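The complex appears here minus one protein chain, its other protein chains still in place.
Here the chain labels run A and B in written order, and each chain numbers its own residues starting at 1.
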């Protein structure tokens, strides 16, 4: 029987305190009335009000959201294709190069990815803006998507696809009617991952964006370089809140599903016995 | 058959055009002439391959060896990455161990709590420490209130702050693989060790640690590799004394606008990274084979 020792309890408590205290403090100070971020001067929501009126931030947020939605959608399509090729493609010319190109961006320092893409865009004379950021984000996040999807495909029972073919489906129908619905959760988490990576990215976006398009991380970075600001605290709080609500509801949904599956399995057991 | 070809070609071409080609451009520019290269670099893409090859020189790399800024930046990046990997392991292992020993029904929640920060903006998580570590920040206020110190400690804009930042942001990467390894560990192994005469502590060192080795290795690489090329953490938390190669590259590019040198810095950074990446791949492969 596993039992938590005092050491375990202490390390868990301190560990999670370390992970969460900075963010909790950030959230608390976003409601600070004082301009001086380290001195508590009473509760206020005025920084949120100022944030909403800050057009530059709103514009940047809009650009970021647009880029994230478009690039993660493309990344999901391309990444799923790439995963399918990696797992099911069999042998083809340059397979090693292909899998290398899928895995390399995962470990490539962002500064290098950003620099290399920028040099490409200049080389082919592409004006930097939303389009170039989308291209850059699609490229690196499709690799993450393909890793997520291919790990699902590897454990996928191939005879399900064969059964679909055997029952008269064309290969495309087999993919659409059988494979895709079953791997859908992995594809969706791939999309979410790509979306978050795009929302988060500062370095690659800095290299590939132009004066016409500034993303939120770029805006935040240039603001916080000068020091802590209460407006950024408020913005951070909003972002943390969105993520927290999202992740918690996603995990509740998955918990409900696994509970249901457990119940079903028990019911099947009874039907069997 | 046509469909299969299309399926392979689309992502393949995409990666060739937007990953491999840019990369070759970096390589090429790192070998081109600085004088002509501000901006844009001297030969454009339209010059033929021969012209391109004829113009190659190693001037930029020679420059990197002459200016000791670059050497120091590489070495200090390596040092910071190694030390912060070890620190992350020391902080992360007890947490992963505690999670693995927690009651079954808590574990999904604990897992979620570790993953949650990962979904939160990296930039914001680093930024959160700026308010805490500054001279009049909460940490100093707290220590002064406790009476431990009289004058505020200077932490922000030092290498110490960079360590804290790296440990904090990459901690989930360390915890998850170690937890996965510990979670698979059969409890009866420790009981067998104790049955055979080990103390609790000995059983931990002789059984638990060796069997979680793969998790430790995977976690260490997952922290070390991104830490080496890190830019955001040193530029927000580090000071002028904190040299890290990612930051040098950025400054070379955006501030000095010296693209060939920036490219040469990138090429060298990659060469340094190749070794840990290959080692990491091999470790993952070995693990995958062992599982089969």
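The rule is short, and it goes like this: a contact is a pair of C-beta atoms (placed from the backbone, for glycine too) under 8 Å apart; a residue touches a chain by one contact, two chains touch by 3 or more.
The criterion applied here is as follows: contacts and distances are computed from a predicted model.
Colleague: Assign the chain not included in the display its UniProt protein name, restricting the answer to "succinate dehydrogenase", "Sigma factor sigB regulation protein rsbQ", "Spermidine/putrescine import ATP-binding protein PotA" or "Lactate utilization protein".
Modeller: "Spermidine/putrescine import ATP-binding protein PotA"
Colleague: Using the touch definition from the header, name the shown chains in contact with the chain that isn't displayed.
Modeller: Even though it is not drawn, that chain still touches A.
Colleague: Among the options A:68, A:102, A:118 or A:178, which residue touches the chain absent from this view?
Modeller: Answering carefully, the residue with contact to the hidden chain is A:178.
Colleague: Would you indicate which residue among A:13, A:34 or A:170 is in contact with the undisplayed chain?
Modeller: Touching the chain that is not displayed is residue A:170.
Colleague: Residue-wise, where is chain A in contact with the chain that is not depicted?
Modeller: The list for chain A reads 157, 159-160, 162-171, 173, 177-178, 181-182, 261, 264-265, 267-269, 271-272.
Convention: only the chains that are shown with their structure count from here on.
Colleague: State, to the nearest whole Å, the distance from the C-alpha centre of chain A to the C-alpha centre of chain B.
Modeller: Computed from C-alpha means, the inter-chain centre distance equals 18 Å.
Colleague: What residues on chain A touch chain B, complex-wise?
Modeller: Against chain B, the touching part of chain A is residues 1-5, 7-9, 11-12, 15-16, 18-20, 22-23, 25-26, 29, 37-38, 78-79, 81-82, 84-85, 89, 92, 94, 97-98, 101-105, 107-112, 115-117, 119-120, 122-124, 135-136, 138-139, 142, 146, 171-172, 196, 199-200, 202-203, 206-207, 217, 220-221, 224-225, 227-228, 232-233, 236, 239-240, 243-244, 246-248, 251, 255.
Colleague: Which residues, counting only chain B, touch chain A once they are in their complex?
Modeller: The touching residues are 3-4, 7-8, 10-12, 14-16, 18-23, 25-26, 29, 39-40, 44-45, 91-92, 94-95, 97-103, 108, 110, 112-117, 119-125, 127-132, 134, 136-138, 141, 168, 171-172, 187, 225-226, 228-232, 235-236, 246, 249-250, 253-254, 259, 262-263, 266, 269-270, 273, 277, 280-281.
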